[in-house]
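With one protein chain held back, the other chains of the complex are shown just where they sit.
Moving on, here comes subunit A:
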Amino acid sequence: MVKPKHGFWSQIRESVPAYLLVLPTFAVFCVFLYIPFVKALRISTFKFNGIGDLTDYVGFANYWRVLQDEKFYSAFWNTFKLIGVDSLFSIGTGFLLAFVLYKGIKLKRFFNTALFIPYLISMVVIGSIWRIIYDPTIGPLNQFLEAIGLAEWAQPWLSNEHTALPAIMLTWIWHTIPFNMLIIYANLMTMPGDFLEAAEMDGATPLQKLRYIILPYLLPTFGTLLLLTVTTDLKAFDMVWVMTQGGPGGASEVITSYVYRKAFSTQDFGTATAASVIMMLVMVTIMIVAQLAGRMGGKGR
């Protein structure tokens, strides 16, 4: 900007090849993300059953209705429970497994593949299999508990309001661990060897290497995985829908199943969209806070 040669328009002109390469992506995003998103904001201020034009403007009434709905709060809370439990156990276990594979283990290639398999099966298929596993009569879980003498623990896992959500969480974590493992493992493998060699020369113990080299090296990876976990879990739907449809009595309802039910069971598209906009605002707030916290933490060092 100081040199006249690098003026605004010449910079734009230099960027044309790059713009051409990102054009297909932005074309798709315009049609299938930005325009629908703006339209959604409009729909959220109308009473709308999905047919015809938007005529019945109601202002923020849809938002108020959502904010007064207890079921919305419980769906909200359930979603955040899922995010919390998933972040902790899935990334944690994923790191442990990745670390073991990185350090080397017999049959490493076999484990590398076998451990990844649960992630390859679709949520719908997993949900269907685990639905049968949790089944009160023919389900293996209850039959197993009876076989080892814990018959009093046996119960209709998915239709008991206290166990439905934990049962889904367990299945969910089982599915997500391999993804976290794979990404952490890939990052460990690209860790420059000289870091560790230098530490070894200085006589670092394995624990010190883990604490002062490996974990700090992986910190950005953990950050990315956390972000992906939050955004994926926020969209949780398939498994919940197949296993419980949010039941019993909303005990395992998550935001997305709440929105789906509002839209496609009660045809109340205005309220459904308003609920998802509220969810997005909360999301964005969390992200901004996380960013600020990260920046403050960075300065603290």
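One rule holds in what follows: contacts are C-beta pairs under 8 Å (C-beta built on N, C-alpha and C of every residue); 3 or more make two chains touch, one makes a residue touch a chain; residues count from 1.
In this section, contacts and distances are computed from a predicted model.
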item: Among "DsbE family thiol:disulfide interchange protein", "Ion-translocating oxidoreductase complex subunit D", "ABC transmembrane type-1 domain-containing protein" or "Sugar ABC transporter permease", the UniProt name of the subunit that does not appear here; value: "ABC transmembrane type-1 domain-containing protein"
item: Hidden partner chain, residues of subunit A it touches; value: 8, 11-12, 14-15, 17-19, 21-22, 24-26, 28-29, 31-33, 35-37, 39-40, 43, 50, 97, 100, 105-106, 111, 113-126, 128-133, 138, 140, 143, 174, 177, 186, 190, 224, 227-228, 231, 234-235, 237-238, 241-242, 255-256, 259-260, 263-264, 269, 272-273, 276-277, 279-280, 283-284, 287
